[in-house]
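Submitted below is the structure of interest, expressed as structure tokens.
A single protein chain has been omitted; all remaining protein chains appear in their positions.
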């Protein structure tokens, strides 16, 4: 297991690379890796930082309750989700991305509760998958600002779908993980490839939702 | 507040990064940041420079009337729009981008006067937005080469939509802003993500306009 | 006017940048700039070099007949087209790109003989265009391996459309130019932006041609 001072620059570089691909624009996304198992210590990107300029100094350490080891630090609100994935899957790293295609698919398939992807060689980039004939079920959970509820939903989905390598939050993005940061990053790339592929097929076959941003003649902001 | 010599290279680097994404190709786009409030001094990219090679030496200073502090300098014609946004919103930086998706959406929703975007987690990258349930109304204004009229339209739209974080000029591009350059850049990334998302949904559901570049059998240029 | 030793690395860098955007993949594209007017000497990329690795040493000099100043050098077959544009327009640089969108549009509008693009602010990046209300007519010429015929067609099109800033060869790509390399590059960026925009609108409104790569059950190569 790598030390915090080894993990922090790797997490920062991972964040900048995902930003460069357009999978973590603005402040979207957060990234973590396990520093110690017992007691649990997690290295995770701090709240609200632009991912294009994520530096090692933007990575902080939290304990198993999500509390920062250094008092003044502010971890992401979604730290509890990362901790849940680490516990339920024994993951060594957890990556959360917001891409255009994963957001579109989460809306297109959200009412069905998930998305099945099968038949592609790229599925073999997911840990333990040995054939393209594999069907990967990607659970899609409702989005919420109630992080306790989100964590409960994630724990339930992980229990119900023990073979899943990732899950989508509707209108929000992908959570995937791996035994280490490198495997988690491989899973991001594999999923984002499969999402773009599926999204383009949905576009061509009219399966993207008509719902979405409305065009109104009015002109009042929702939050005015 | 940063000094001009600190802001100029940051504005130049911002311009080159937006060019690299394809959001400010050729001479499109212009970028500004407040150097001083009272009297107002604004650092802004000069007129007509290719954004892929924007250098700190291409950033100049203008006063509150848009007049360059150094006589021989030629600021962008749209400097007056930047000044209006700075005054109306108290912004510390203003960024203007021309992307394919923001141009397409400005045509698709231009007749309706604006575009409502709601339900996406990425909305939380906009300053003060705390939930994906937010509805962002993006006003769309007619394009014009009459910069006094454009400025008046922008001032009116900002007054009418106090919660708006950006606005579109039809066939022309996005204006967004922030309390500083970093926040303005985060807003560009959030809006461009949301525009690509919305544009792909419009494509799939037949809501992009049939209007657009005509295919003619003739062969006379409009300006011959 | 720049010297050959100044122009060669700029042309090479331009080629690599266009390759990076995907507008000159593989050996596609060629790039030239005028070294001297009288007698005419043109710096131009040599034949068959991959544009991702274009180096200053891949730029050679040709005279007004397209003959290389150094005997062993092999200029592009399309050198004659570059020379025609230089003569007819007084251009200082000529750039030829093959992008996916310009190829698609050249097929979609090829039977009509050209494409009219109007109403976009980006048109103002074309030299001398002062308003988005400009209509740019882009002539589309048939593709051919007969470079004398191609040159004649280009000369005719330039004479017939004195306001055109570029032209398309069907299934082949864009020729655009400028008074210097920087202006020509600005024109490439403006056109490719407008082509992507128009191509996405054509996609959404069913105006891309059904023709195109056929799917056959046979299995014989055309050139077997």
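Labels for the chains are A, B and C, by order of writing; each one numbers its residues from 1.
Definition applied: a contact is a pair of C-beta atoms (placed from the backbone, for glycine too) under 8 Å apart; a residue touches a chain by one contact, two chains touch by 3 or more.
Just so it is clear, the structure is predicted and the values come from calculations on it, not from any experiment.
> List the shown chains that the missing chain touches in the full complex.
Hidden chain contacts in the full assembly come out as A, C.
> From the listed residues A:50, A:136 or A:153, report the one that touches the chain absent from this view.
That would be A:136, which touches the missing chain.
> List the chain C residues touching the unshown chain?
Contacting residues on chain C, toward the hidden partner: 22, 25-28, 50, 52, 98, 100, 103-104, 143, 145, 169, 171-173, 199, 202-203, 206, 208-210, 212-224.
> Would you write out the residues of chain A that touch the absent chain, in ascending order?
Residues of chain A in contact with the hidden chain: 17, 21, 108-109, 112-122, 124-125, 128-137, 139, 160-164, 182, 185-187, 189-190, 192-194, 196-198, 200-205, 207.
Methods note: only the chains that are shown with their structure count from here on.
> For the two copies chain C and chain B, is the contact made of the same residues on each side, with over half of the numbers shared, or of different residues?
Different, since most residue numbers here occur in only one copy.
> What's the rotation angle, in degrees and to the nearest 5, for a C-alpha fit of chain A onto chain B?
Here the rotation carrying chain A onto chain B measures out at 90 degrees.
> Roughly how far is chain A from chain C, centre to centre by C-alpha average, rounded to an integer in Å?
Taking the mean C-alpha position of each chain, the two centres sit 42 Å apart.
> What parts of chain C, by residue number, touch at least two of the other chains?
none
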